[in-house]
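Then we have subunit A:
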Amino acid sequence: MIILEHINYWVVVILMMTGFYVVISHNNLVKKLIGINIFQTSIFILFISFGKVDGGTAPILSEGYQNFSAPLPHVLILTAIVVGIATTALGLALVIRINRAFNTVEDDEIKKAMSQ
Partner candidate 1 sequence: MSSSSMLLVAVLVPLLGAIGIYITGKHPNLRETVTLIAAGLLLLIVYSLLPGVLAGARPEYKFFEIFPGLDVAFRLEPLGMLFACIASLLWPVNSIYSIGYMRGNNEKKQTCFYICFAVAIASTIGIAFSANLITLFIFYETLTLSTYPLVTHKGNDAAKKSGRVYLGILLTTSICLLLPAIIWIYSIADTTAFTEGGILPATTHKSVLLALLLMTTYGIGKAAVMPVHRWLPAAMVAPTPVSALLHAVAVVKAGVFSIVKIMTYIFSPAVLSEQLDINFVIYLSSFTIIAASFVALQADNLKRRLAYSTISQLSYVVLATALLAPLSILGAALHILAHAFGKITLFFAAGSIYTAAHKTLVSELDGIGYKMPITMLAFTIGSLSMIGVPPTAGFVSKWFILQGSFSVDSTVAIAVIVLSTLLNAGYFLPIVYRAFLKKPDGAEQSIHEAPLPMVMALSFTALMTIILFFYPDLALSLLEPWLESLS
Partner candidate 2 sequence: MTSHLAVLQVVTPLLAAPVVVILHNKTLGWLIATLVSLSCFIIACVLCLQIYDGNNIVYTLGGWAAPAGIEYHVDRLTAFLLIIISGLATFILIGARESIDNEISADRLYLFYTAFLLNLTGLLGVIVTGDAFNVFVFIEIASLSSYALISIGRDKRSLYAAYQYLIFGTIGASFILIAIGLMYAVTGTLNIHDLHERLAHVQDSRTLITALAFFIIGIGLKAAIWPLHIWLPDAYTYSPSIVSTFLAGTSTKVFIYVLIRFVFSIFGIEFSINELSVQYILMSVALIAIVYGSLQAIKQDSLKRLLAYSSIAQIGYMILAISLVTVAGVAAGLIHVFNHAIIKVTLFLCVANIIYFTGTDSINKLAGLGKQMPVTCGLFVIAGLSIIGVPLTAGFTSKWFLIKATIDSGYWLVIPVIVISSLMAIVYIWKVVEQIYFKEADHAHVVTNKAMPYSMYVSLFVFTAACIYFGLQTDINVGLAQLIADDLIGARP
């Protein structure tokens, strides 16, 4: 059952490639941003799944919590999520301004407008 053992990696890879595909294939700038988000989420899952210990509990410093998951990845991912949100926010802000400037959020139309 080697596949199931590594189920977290499979999920990560599938999510990552889905996100990546969306970024590459879609013409719409907002959809590209959504793709980026899916892509980043997969990395969050990757990190958190590293920290998970079988049967581990939440990492609380107290009696009865011997076997707990590693807390560090969670902390890291909290930071990474903040970074991700900032990126998405900035990206969306750019898209709004692009829409005002070019009257479109479609990749090819913007390129056409720029080459003129």
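In the analysis below, a contact is a pair of C-beta atoms (placed from the backbone, for glycine too) under 8 Å apart; a residue touches a chain by one contact, two chains touch by 3 or more; residues count from 1.
Candidate selection criterion: all candidates are chains of the complex that A comes from, given by their letters.
Note that the coordinates shown come from a computational prediction; the quantities given were computed from them, not determined experimentally.
By the touch criterion defined above, subunit A in this complex contacts candidate 2 out of 1 or 2. By the touch criterion stated above, subunit A contacts candidate 2 in their complex at residues 20, 23, 29, 32, 36, 39-40, 43, 46-47, 50, 70, 72-73, 76, 79-80, 83, 86-87, 90-91, 94-95, 97-98, 101-102, 110, 114.
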